[in-house]
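Let's look at chain A:
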Amino acid sequence: MTDQPEVNLVYRILDDQLVDVDGRRCGRVDDLAFDGDLGEPPRLWTILSGSGAWHRRLPRPLRTLGARVFGSGTLGLDIAQIPWSQVEGIDAVITLRSKARELGLGRGDEPRSTAAENLPRS
Partner candidate 1 sequence: MGRGLLMPVLIVALVLAGCGRASRHGVRVGIEQIASIAAEGRLMADDLARGATKTTFVRVHGSELSAQAEHEAEKLNDNPAAPDARQAIPSAISLASDIGGAIDDLRTSPQDRVKARITEHKLGVWADAAAKLAKTL
Partner candidate 2 sequence: MKKVFQLALGIIAAIGGFVDIGELVFNAQAGALYRFRLLWAVVVGVIGIIVYAEMTGRVAAVSGRPVFDTVRMRMGLNVALVTLVASMLINLITLAAEVGGVALILDLLFDVNISTLILLGVMGLVLIVYFVPFDGIERIFGYLGCALLVFVAAAVHLKPNWHHVAQGLVPSWHPSALYAYFVVGVIGAALVPYEVYFYSSGAIEDRWGVKDLNLNRANAFLGFGLGGVLSIALIIVSAQVFAGPQIQPGYLGTTALGAERAFGETGLLLALLGMLFAVGGAAVECAFSGAYTLAQFAGWEWGKYRGPREAPRFTWAWLVFFALAFVVVETGVDPVLLTEYAVIFSVVALPLTYLPVLLIARDRTFMGDHANGWLADLVGWSYFAIILVVAGAAIPLMLITNGGSG
């Protein structure tokens, strides 16, 4: 037993919304990665976010197709790793300690992204 409160990772963390330090939505917890040697308790190491993580969670026969459609999990391209130490709080959303850009998240929603530049001002 530790003093830390218990958190059910699948129930409470997996698939939850990530929000950066500025309050911007910047992805979801698409997968979790653990480390730890054999025989030792595993430790939550990093959150994986991005469509590149999806194919691994699809039913086995659909994984190859899933990798083609959503990306196969190339770091920095279709998936980002967010160290667990970056997690500030777990509430209605998972809040992070840094800006999305610094963590490689929410690139498509940056005001200077191509998607944003091509829109007229409202």
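On the choice of candidates, all candidates are chains of the complex that A comes from, given by their letters.
Things to note:
Keep in mind that, in the parts below, contacts are C-beta pairs under 8 Å (C-beta built on N, C-alpha and C of every residue); 3 or more make two chains touch, one makes a residue touch a chain; residues count from 1.
For clarity, every value in this text was computed on a predicted model and none was experimentally measured.
Of the numbered chains 1 or 2, all belong to the complex, but just one touches chain A: 2. On the side of chain A, the complex with candidate 2 involves touching residues 12, 14-18, 24-28, 30, 49, 51, 54, 57-59, 92-93, 106, 108-109, 111, 113, 115-116, 119-122.
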